[in-house]
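One protein chain omitted, others in place.
Chains: A and B, in written order; residue numbering restarts at 1 for each.
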Amino acid sequence: MSNAAVTISGMNKYYGSFHALKNINLTVQKGERIVICGPSGSGKSTLIRCINKLEEHQQGSINVLGTELDDNVGNIDQIRREVGMVFQHFNLFPHLTVLENCTLSPMLARKMPQDEAENMAMTYLERVRIPEQAEKFPGELSGGQQQRVAIARALCMKPEVLLFDEPTSALDPEMISEVLEVMVSLAKDGMTMLCVTHEMGFARQVADRVIFMDQGEIVEQAAPEEFFGAPKNERTQNFLNQILSH
Amino acid sequence: MTDQIAVFIPPHSNIAQRLRKRFFSSAMNSVITIIVGLFLAWAVWNVFNWAILNAVWASPDGTSKVCHGIEGACWAVIDVRWRLIIFGLFPFEEQWRSTFACIVIVMVAIMSCVPFFWKPMRLGPLWVVGFAIFYTLMAGGVFGLSYVGPADWGGLTLTVFVYAAGVLIGMPTAIALALLRRSELPVIAKTTGAIIDAVRSLPLVSILFTAALILPFVLPGFLVGDKIWRVIIGFALFFAAYQAEIIRSGIQALPSGQEEAAKALGLTYWQRINRIILPQAFRNALPPTINQFVITFKETSLIVIIGFFEVLASGNAAFGSGEWSHAWVEVYCFVAMIYFVFVFSLSRYGAYLERHLRVGQH
Partner (left out) sequence: MTALLQSRKFRNTALQAGYLGFFLFLLIAAIVIGKHNLESQGITMGFAFLERATGFDVGFSLIEFGPYDTFGKMIVVGLLNTMFLGILGIALANIIGLIIALFRISNNGILNAIGTLYIETFRNIPLILQAFFWYAVLTHLPHPKQAVNILDSIYFSARGLYFPGLNVTGGAASLFFLALAIGLIIMIWFSIARRFNKIPKTTKSRIRMSIFGIAFLIGCIALVIGRIPETPLVSVPVLKGFNIREGIRISPELGALGIAMGIYGGAFLAEIMRAGFLSVGKGQVEAARSLGLSPWYVFSRVHLPLAFRAVLPTLINQYVWLFKATTLGIVVGFTDFFMVISVSINQAGQTLELIGILMLGFLVMNNTISFVLNRVNKAIALKGTQLRT
């Protein structure tokens, strides 16, 4: 058993005739924290959505935690239980309370008893520092609080890998930091993370590797010091100039 | 024309001011108010005279003699024939069963309006049990009740029966159709779509007609069954085709992130549908769903066309025989009142829910 959490090799994805992802090769080790950045439409979200098969790839292979994402029906739900995801727009279930949001999947997909699931959910809600909101509905919370609930909900499945799809870009500026703090503390605990984000400060602080994507390709990947200090590719330089200039 | 568009009335103006604004805001407005008001008063007075003041309410001897030469309504026809209208030809001494059966269904319907029951695991059993009690009471054959076949049911009870059975069968069918139409598999989605669209563009009368008279020709003998059940199936299918589109639009109104989040949590297809998609879709689709219930209730009256003795037919029969033939207006008013009570209360409830849900949206 290798130590790789995610192995992607020679992967291509098309939307009809549009070539969305071009020959992606990427290996993520267990415990590794990766930040993916790039201009909008570069395919970074599509890439991480392929890892839990919210999007289907057409060529190449994706191996997650030793399971091949192929045509086999049984694999998909299996993988999704081990891979958590946090969305840009939180996607909390508005008809369920915060606590029910967190316990739903452990109880249904993992057959966990209700009290056990609730205890665990409360632990994670404390971890994201909003246990007092457990009985409220998502619509009654602020954006930052909702996103923290979404993180707790993902953690309740005790995932091996956590995917973040621009978790802070739908938030008001004053709420970004509370979400980032939670993410930093997760990173320190050794969670395997793939993060699509424009928060370069976060990337500097926690990333083991920063990946720059453009037009469906991985253009450059390097450790943060190297990536921010001496980007090799011209496109990376342009992007960093734009994003850091203000 | 445009100055007739409703003007904003400040909430704290006094009553006199408000009345003036509503009725006498301009010369034109005052003229309309006076002329139309006079006409309205005249019409209301005449109706009141006819329906209440000059009406005959009862016929002590059960004949229509009391109504000869009166100027008002002859409500005596209802007094004499109400059993026929409500119960049809159900055996006289068993009509208490019919009464209880109707009360059970109405109770179940009222209970369904309470949010406590808005869960599939509560609403489903509630209706199945309620319907079973209804059917047992009506058909009998057990618990010492004599057997009365559906062929002898009639009047309002038959209407309620066909309606309840149709909706009960139609609802799960509608959910299935809606989900099938949203299938990722193109052939399944398109086939289902074609079936739904075809049923929707056909008149209900033609579907009922086919179910009652044509199906026996094209079914193998053991599937033919009773006419009333074939008609109920046809009725349910028609309801389901419309309701499926309502549910589908409720599902489509959900942000795509909901399904994605459920997928990302590793929930299976049925878990996603049951716990995430349908509860929210039904909440979105509640007002049109109630509207559909209302329309369907009114459409139940169409079974008179294929020869069922439901409330409209029993109403026709109530004045059809010679001696009461002058009392058709009264009978139609009575039947209309029955429908009105059901339909109006249901649609008011729908309007209340719509307001309530909009405010209480989490």
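Points worth noting:
Assume a residue touches a chain if its C-beta (ideal position, glycine included) is under 8 Å from a C-beta of that chain, and two chains touch if they have at least 3 such contacts.
Please read all numbers here as calculations on a predicted model, not as lab measurements.
Although one chain is omitted from the display, it touches the following shown chains in the full assembly: A, B. When the whole complex is considered, the residue among B:Phe100, B:Trp118, B:Tyr135 or B:Tyr332 that touches the unshown chain is B:Tyr332. Touching the missing chain, out of B:Pro91, B:Pro203 or B:Gly225, is residue B:Pro203.
Touch with the chain that is not drawn comes from one residue among B:Gly37, B:Pro91 or B:Gly141, which is B:Gly37.
One of B:Val106, B:Val129, B:Ile214 or B:Leu357 touches the chain omitted from the figure, and that residue is B:Ile214.
Residues 1-7, 19, 21-23, 25, 29, 32-33, 36-37, 40, 185-188, 191, 195, 198, 201-206, 209-210, 213-214, 217-220, 298-299, 301-302, 304-305, 312, 316, 328-329, 332, 335-336, 339-340, 343-344, 347 of chain B touch the missing chain (whole complex, contact as defined above). Interface residues of chain A with the unshown chain, by the touch rule above, are 71-74.
We take it that only the chains that are shown with their structure count from here on.
Of all residues in chain B, only 255, 257-258, 260-268, 271, 275-276, 279-280, 283, 361-362 touch chain A in the complex they form. Those residues of chain A that touch chain B in the shared complex are 52, 54, 77-85, 87, 89-95, 104-105, 108-109, 137-140, 150, 153-154, 157, 163.
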